[in-house]
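The full complex has more chains than appear here; those shown keep their coordinates.
Chain IDs A, B and C follow the sequence of writing; residue 1 opens each chain.
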Amino acid sequence: MPTRPDLTHIGLNAGKKARLRRILHDHGLRNGTALFLPYDQGLEHGPRDFFANPAASDPRYIVRLAVEGGFNGIALQIGLAEKFFWDFAGEVPLVLKLNGKTDIPPDDAALSPVHASVEDAVRLGADAVGYTLYVGTPAAEADYAQLHRVRADAQRLGMPLIVWAYPRGSAIAAKGGKDSFYAVEYAARVAGELGADVVKVNFPHPEKRNGVPAAYDAEFSSQQAIDAVVRSANRTLLLVSGGEKAGDEAMLEKARESMEAGATGLIFGRNVWQREHNEAMQFVARLREILAKYPSS
Amino acid sequence: MPTRPDLTHIGLNAGKKARLRRILHDHGLRNGTALFLPYDQGLEHGPRDFFANPAASDPRYIVRLAVEGGFNGIALQIGLAEKFFWDFAGEVPLVLKLNGKTDIPPDDAALSPVHASVEDAVRLGADAVGYTLYVGTPAAEADYAQLHRVRADAQRLGMPLIVWAYPRGSAIAAKGGKDSFYAVEYAARVAGELGADVVKVNFPHPEKRNGVPAAYDAEFSSQQAIDAVVRSANRTLLLVSGGEKAGDEAMLEKARESMEAGATGLIFGRNVWQREHNEAMQFVARLREILAKYPSS
Amino acid sequence: MPTRPDLTHIGLNAGKKARLRRILHDHGLRNGTALFLPYDQGLEHGPRDFFANPAASDPRYIVRLAVEGGFNGIALQIGLAEKFFWDFAGEVPLVLKLNGKTDIPPDDAALSPVHASVEDAVRLGADAVGYTLYVGTPAAEADYAQLHRVRADAQRLGMPLIVWAYPRGSAIAAKGGKDSFYAVEYAARVAGELGADVVKVNFPHPEKRNGVPAAYDAEFSSQQAIDAVVRSANRTLLLVSGGEKAGDEAMLEKARESMEAGATGLIFGRNVWQREHNEAMQFVARLREILAKYPSS
């Protein structure tokens, strides 16, 4: 089993360490694990994501949920951060998402354009920035150029960089798809190689083997797969994403396997706020139970 | 029914608040609502828009109309602002439109190139800047990059940012078209997520369901649709556009529904200045009657 | 009939006014009209334009012609301006053309790349800069970005901006062509909207109606067309171009109609320097006779 990286041995400068320590040890369970609430779906998918629970359309409701649920951070785009974070500033860490896109045009050459800066994050009192990297896309040139600038600014300003590492594009589709063990492990590695402090991945599906390179065309358990992904991220803290709302027991099992593998935490959005408030809180409580079993030593 | 956002609780810095307050409370009905006169059609559609009322070809006539009609602002491109605003500066707020394009080439990958800066707006004494964002276009990378810069400059200089949020491009055409409830609501949300202070949308058409995502493929009244759009804009002030000149009663009904939904105001151009002067003034009077019923509390 | 704009009421800053006043009132007929000699065809069409009159291949001959003919300005690209303007500096105003292209590749997505700056114009003692804008081209994004920068520099440095407003590209070809009344009027309007101080257009052909928008698909006299074009340019001074060498009486009639419509002047190149010297001078004399009848009040 891989071991979770420790903040004191992963090359962080003072600002990055101070902010990550605040996220991991002054919020949530305060035990070195993390539970994040992402709320960038209004841009990524549009308001239809809120039809299941109309209250979730209101950013104020969501930020309050993050506070009430004891989350370690909430991820917002610049517009909502400007308008809604102030009310709860200091009560929950802000992850300012610096890029994003709609799901309207096709994804063959996916690129998530930058629309905010690390300086914006500093001004707003954020404790981290988020960047979506599409691993495998033909638009890599523009993607790396954007990330280069974000990484350099984050380094200079001591701001932790969380990379949403998403396999995408026609070549990925032909090599097992965006959720394959191959694609997820490669994405985690790329984020780390390019300078992420934290990487967010989807849970790998080792059974998706259609077109994957030979090394991945074998039987792997889901525990083996997530173990390997964490190992490939090495000193990059790893968050596992919930993705679309799905069956609770399956979700919780994946969460458990992820923490067992050495992940630092979980990032669950739709699985939380597409439920009615009380139900959401109960689900969050179950996630926290899992995290509580994996304190940093 | 959503509530109209209040200038004191939407995260504005001092310059933005001062300028929006001037627009909403020192001009027009001075009751927190707004009626804007857009005059960017000479660029967007060309002089043919003035054939119905040749007087409207003269920008001086239009600026005077904005003053006489008690508008809260007039939107001009840089060339006309430089040449015609001075005469009436201080009598009506200027919204400097920073980008624009002709309607000559096809719209599949629509992009509205920037041709003026927030600094130009400051120099000219404008009280807001306008930016056209084409939501759903394949040219999103360039669009977001432009908007990023405009938003950052507007933030730095305390200049309110009004986003013309227009669904466009081949993918939008295939998913219900640019006026569908789906497209308009998504566009309003995107503008807010990316940092608009004010968003201008077309009135949504919930009956356009051909190709829209499942959530929108149901019966919605136009009041339900505009309510949802305002809710999706949340703390972004919303303006409803008149679009092409159409039947008066239908227009006024949409205006009423919009204000009922919590819109901050209306932005009517061709419906005003394509009429002869007296007729235009009578139509404006009717719009003002509607606005008068929805003062900010 | 439209009225020619007056330098004191069109929003010019001090530098622009001083330089335009010098061009219009200290050179040529000194009556507020203008006759310009363009000499950018060596780049735009190549040396074949000089085969009719080989002397015209020599830039020194041309600059001298501008002085002898009492022109209000000569338009040159940076290379010729650097090498040939010094000899006659002060004797005739220089319009430094900032962009240009060859006619070798096809024109479907025409763009005229910038190769010189407003600072170059200041250094060379020019009294205006020229910029070719291709209205309707699919390359509008790059075109507007270039023009944005030129306009901003011209504003900052008090340098008048003359826009060569040329309809171009496949969409224009499909909507009546580059000389239609529709295309020319739209082009004049766009130049003014984007911040031109002076706009150069070709004479409109209202009889070219194949594919034009409905409003233009009617009988218009050439006088009606040029009247409308000048009106659409409003406070942007308008110059009518001679284009290819053509029959004298037809040319002079168009010149007369243009001045009657309120144009500020004419810009004739090939029609002048493709003639032998004496003949050219006689033709210039006839143009001056026309201009003399339209002094600024």
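Just a few scattered comments:
Throughout what follows, contacts are C-beta pairs under 8 Å (C-beta built on N, C-alpha and C of every residue); 3 or more make two chains touch, one makes a residue touch a chain.
The shown structure was predicted, so the numbers you read here are calculated from the model rather than taken from an experiment.
The complex is a homo-oligomer: 3 chains are shown here, and the full assembly described by the structure file contains 5 identical copies.
In this text, only the chains that are shown with their structure count from here on.
Counted as hops between touching chains, the shortest connection from chain A to chain C is 2.
Its C-alpha atoms superposed on chain B, chain A is turned by 70 degrees; the angle is given in steps of 5. Here the CA centre of chain A is 57 Å from the CA centre of chain C.
Inter-chain spacing, taken between the CA centroids of chain B and chain C, is 35 Å. Chain contacts: chain C has no residue touching two or more partner chains. Chain contact summary for the complex, chain A toward chain B: residues 40, 42-43, 46-48, 51, 57-60, 77-80, 82-84, 86, 100-102, 104-106, 111, 113-117, 120, 142.
Those residues of chain C whose C-beta lies close enough to touch chain B in the complex are 10-11, 135-138, 140-141, 143-145, 147-148, 151-152, 167, 169-172, 175, 182, 185-186, 189-196, 213, 215-216, 228, 231-232, 234-236.
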